[in-house]
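The complex appears here minus one protein chain, its other protein chains still in place.
So, chain A:
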Amino acid sequence: MNKFKNKVHYESPCDSDNDWTDSTGDSKYSDSESSVPEWDSDVGEDGELIFIKVKNNANDEVNAPLLENCETFKLRSDFKRASTRRSTKGRIFKALKSRKAKYDSTSGKINEYESTVSKNSLEDNNKFVIIQVSKNMIFNSEKNCQIEKLFGMSLETHMDGKTLIVANFLTEAKAIYIPRVKVGYYLLKINGIEVNSYNINNMLQRVIEDIESPKLTFQVVTGGFNIDLVKLLTLKNSPENSLTQLLKDSMCSVLYICCNDVEYQSNDDKGVLYCYPRPYNQNFLYNTRGAYVTLNHLAPKSLGTSEPVVSTVLYNNTLINVTYASHFTDLLLLAVPNKNLDLFCAKKLIGYVVKILEFLYGSLKSCFTKPNNVDKLDGLFSRIFVHLLFDNYKNASKEEGKVNTMLFEEFVACHAVTLPLEVKIQVDDAITELEAADYREWTDDVENFQRLYTVIGACLYYSGHLLSSHLRDEDLVEINAYLKFNSILRLSAEKELDKLVMWKEVFIKEHRSQNKNDRNENRIPDGRWFLLIVGKGHFILATLMEAGGCTEDAIGVTSPSPFYVEECESCLELLYEVGLHKYLASWFSSNTLPQVETTPEYLTKYGRKMKDTLKSDNLRTTTLKLSKSQPDLKRRHNSSDQINSGISSADNPINNYHSMSHHSLYHQWYNSSQKNYRHSSNLDISYSEDSNSLKSNSEISEERVTGRRADREQKARRDSSGSDSDWDRQDGSRTSGNIDMTDIRKSLLNELNNVAVHRITAGEENVLFHFVQLESEKGVLIAPMKTIEMQANNVLYSYIIASFKKACKKIHDLLQYSMKFKKNHAPSNPLNKILVAVREYGSLFEVPHEVLNQCGITKKNCEPFLFWVVGRVFSEPEPRELYICYHESVPQDLTEVALLLSYLE
């Protein structure tokens, strides 16, 4: 109990912050070292926390770490961890720490070891620029800096602490360098000798002594590919100059202007409260703000229209969409180039940005007037822009400029996954347990112990897809926007997280919109709300917690409670123990529920021939493989459903392929899970020697609950009598004890076994290429996995998907008239009556010959390849939109498709 008390004590804000300098504080924590979590030192002064550790998976990235087994590396990481603990409190250590954290975070998208990154990038972009600087030139350096004097430029150190980056040029020296060398390039060599921050001074000395003019070798840095999500997320200060420069060049910009007279006059910058990227005078949005402010003012007052939504402007030959968001008399402007984000997405983006800002700060005004908030905002906006500019998904859309056509789902809602019912129950069960927060067994002092937080809801993501949400719709929309535009979802999809913990105070919508004077009985308490995000592997669990009301009031700076973090972590661990991560990995690649046709050419005459020849080959291999796996399966399972399904779908090689992959995955998984099982059963025995109920509770689920409760009570009793040291072990293995693992695993296995291929289109062949079912009210959509295009790896399919997404934007825009009309019968601006009536909109597309040729379909034997993209709104039972893309050969009825799709949920 002692330890728990300690924790509670620690959570009280007066300790966590004011004791930084107190040496007694240091000693106090030194004895409870084991309870201090590894993220502790990263808690900011405002109580916020962002802690990310990415797993170094050799096969995770193309740029695999080269020095994984390097001795120094291991030593360093050891050192780091030790130092984390030692330097928890104490100002000097803290300073050291933040630098360490930075160092750590440079790990980049590649790994934790920076030199690997630079080595890799060396190989990646082998472009160098060599400049010879005349010895006779001596530049005026105000700072009396040797580098400036000799070369006329200033350098800064890369986050790895070694590499030298060009930070700026003196005006006199610009002629020498520009345009060949740009800010942000690495200074690699002087006179052919490699330089870094350690030897630069020696090198300069040598240059001074040398009679010859020095030759400088710069490495060209092609911006985006060195962008590092982890680094950006953990950023505590303003983003580095090279990134700011990059954003400046790309014409992304954000500006917040206060337009009321009082503040306009008093403010030095004529009402501009925030502007990024800076400096002000280089920001085109800042320079031209007059136009937008005037228009924003003029449109509603003198023209009788609504406030402007977006202006498309041409600047420096770049087409830029400037979006508006008004907040009383203030104006938020956001500019993104059209090539990165088209009009459709830009309009959506501003909405999300406003949502994120309000969610994080309560209102736009308080966001931009909060003191010392500039660095945080810089970080936030740089992340948003980087998210939009660079697409790190490892698929065809990597080419720049193609990005914007690929975004439709991303910008309309949160991408959810339909899981089989039994899996969904497991997931929901895990989250519910977290939410229930039944912590009785951890304290016997129930009367005096008040909880710190109520969990209002949580949502769980896997690889960027929403698995389950127990949040209010509006909260989900905001949390999803926050996770998405901060690239957290992308990070979780691209890398395997070792540990991610984020803690932030938030302002939920219900609270924001609540009338202060409303004395309604059901009003939410005047509390505070916190968002806790915990990640592991590809999972992200976001939990919304409330302080106040029935829980303790949070006063002052509130840092994360290790207890609740552990709770969330153990929730994820539970899912791991169930084997959900493995299940999902195979589920995501299974292309079922419903299945889409990823090889469209099979629907042509030529394709059918191709398929026939393939089929005969395939059948042979299938039987071979099956014969191998059959005995295994038979031994472990009496049912051979899987095999049957494999054969029945053999007429379609794709189905076949997938079911084959199931075999192997399943096989592998089964083996590993068996190991797991043994392991966990050991654990079971270790602490539940006296609970027989555990063994019997696997039969009926209702019984299981009672069994669980009984078990828990027993444990609680034992705890109270037992020693304190039981605590940690208890905590870790609690979950595995409460739920019968064998039972769940079995059910999951069966589920995977019975993966039936579902079709939602009519006709003999599967003619469905893609679909999106959007519930904009809920902010959720269902569609094939984001990786489906990559899985298909097919030119024709990619072409179809690109057309589908472009067409969807147009259809979506049109259908909004109907949606808006249904929502609001007397809109302020009269809607076009004819457009309001449209419920379904479809277009028939023809694939150009070039694309067909690439798929091996020559002009000779090719009838035109036609496919439909159709969208429809349904107002009953709740408004939703359905978009489907299918081959022209079989006519489809969207109402029927929607019905079939709804059965799958």
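Criterion: a residue touches a chain if its C-beta (ideal position, glycine included) is under 8 Å from a C-beta of that chain, and two chains touch if they have at least 3 such contacts; residues count from 1.
Convention: contacts and distances are computed from a predicted model.
The UniProt record for the undisplayed chain lists the protein name "Protein fuzzy-like", from the options "alpha-glucosidase", "Cytochrome c oxidase subunit 3", "Protein fuzzy-like" or "Ribosomal RNA-processing protein 43".
Considering A:134, A:316 or A:613, the position touching the chain not shown turns out to be A:316 (whole complex). From the set A:237, A:260, A:793 or A:832, the residue in touch with the chain omitted from the display is A:832, counting the whole complex.
Only one of A:179, A:192, A:304 or A:371 touches the chain withheld from this view, namely A:304. Of the candidate positions A:279, A:856 or A:891, contact with the unshown chain belongs to A:891. On the side of chain A, the interface with the absent chain consists of residues 284, 287-288, 290-291, 294-295, 298-299, 302-316, 319, 337-339, 342-343, 347, 401-402, 404-405, 803, 806-807, 810, 814, 828-835, 837-848, 866, 891, using the contact rule stated above.
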